[in-house]
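Here the complex is missing one protein chain, while the rest keep their positions.
Let's look at subunit A:
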Amino acid sequence: MDLGLNRRRKQQKVIPDGLKELYPHDLNFFTVPPSSEISLSEFEDLAVERLNVLRILAFASQKPVKQFGTEWKNFVYEELQKQNLKKFLRIIKSSGSSNPSELDYQARRADHISHFILRLAYCRSEELRRWFKDRELELFKLRFLELRGASVQQFLEINNLHYYPINEDERDELREQLIDSTGGLFILDNTDFYKVPFSDVPNLVRNRKVFVQSGYAYIPSFELVTCISNIYRHTLSENLIYAFKRMPLLDDDRINHLLHNLNDAYTGKDYSEVNANKSEIQVGNLDKHAKDHYPLCMRHIHETLKANHHLKHGCRLQYLLFLKGIGLKYEDCMEFWRQEFTKNIDEDKFQKQYSYLVKHCYGKVGSMLNYSPYSCVKIITDSVGYGEQHGCPYKQWESTVLKEKLESYGLRQENAIEISEMAQKGHYQLACGKYFEYTRFKENKNVINHPNQYFDESYGAIKREEFE
């Protein structure tokens, strides 16, 4: 991890010739760490600049517009312009590798160094790593999509990614299959197809968006970005873990201080601790809380439990961890679980088959880990099987089912329609925010990212008001 973190301040020296070899392309896979010297103030500036770029992306991705669509892109570019992040604007919008100027090389250098600084700042916990990875991936995808003409193939060659389109004969032979099995709008004869191992594009495969034969996926050129960014995500994941392990070797206080401050600037909340202040949650009040303060996903599970006195495994996990997160004590939770389940089964069976998971979720048995309640991302991406009730209702339910359910909860018809339309467009978290507004009769200021955050903003807010 030689970042050239020299203890003495030195004036930066730029040697354009060296830069030329270091940065042959605008887009960088970040496999080689920088090894030049850099002043502390530049170190800091670059870190903050890139962090701002990533935050713009995070903000843009919460907007109800299509990611990487024109509107989304324009928003990002305007923000970059507004915040005077010119180097990054230059490097994102550039078309690749032809005729770079001195300014291009400076931008490439800034991009390279700042990425590695943030790697250090964001490698220290799973949450941080995930946030950083998601943002960097958005940035990478955006940049890859902006590449034009030959620069795509150049980028692939520079990084030893051997992908070549299948020839016309093969494409003609597979004509029918490619038309049937490839998602998206395209004209077969104008589209190149790449034959790649299916494990390079797991997301395309699992959503059945590509033709798969004998272990190879045939991806259209417009999905090449999915394939390459998946490889990028893998290397970045590994590198972040590597950085995390090497972190203790970095013993410069000034740098550590800076990295820590960047880290603090991240405000996502961890709900894994049973909060002592909140632990006045009583089992007897759960029905009322479910009605008033639960997000739809949890309310549905709660009501299913009350009606059937049984839940499938996925449901049990999702709900137990949520209960832990809102502050239900272990003993109370176990009692609640026992009361419900033993309405259908005997005590002995409960102890044998169902009590273990409660203990497990509260970190009392097994690997004794303190499991975090599931976030929206986790809940949304989890797959839900037959007859299972967990997952995100806005994603899982058919829009008529959702609409009826919302109306049965007392929402006005037009509001229920508005929410189910949002859900249909894939804006699950925004739909959840609307549900909050219409049931709590107040504005939802933050995007809902976590069921426990939802509960906190609903129930916690009341408690705080009472307190004041």
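What we mean here is this: contacts are C-beta pairs under 8 Å (C-beta built on N, C-alpha and C of every residue); 3 or more make two chains touch, one makes a residue touch a chain; residues count from 1.
Definition applied: contacts and distances are computed from a predicted model.
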Assuming one chain is omitted from the figure, identify its UniProt name from "DNA primase", "Ribosomal RNA-processing protein 42", "Rab proteins geranylgeranyltransferase" or "Exosome complex component RRP40". "DNA primase"
Of A:Phe43, A:Trp72, A:Phe198 or A:Tyr319, which residue touches the hidden chain? A:Phe198
Option touching the unshown chain, where A:Val32, A:Ala58, A:Ala150 or A:Ile179 are the choices: A:Ile179
In the full complex, which of A:Asp172, A:Glu398 or A:Glu437 touches the chain missing from this view? A:Glu398
Using the touch definition from the top, which of A:Arg208, A:Arg246, A:Lys343 or A:Lys442 touches the missing chain? A:Arg208
When the complex is taken as a whole, what residues of subunit A touch the one chain not shown? 177, 179-181, 198-199, 202-203, 205-208, 211-215, 313-314, 352, 383-387, 396-398, 400-401
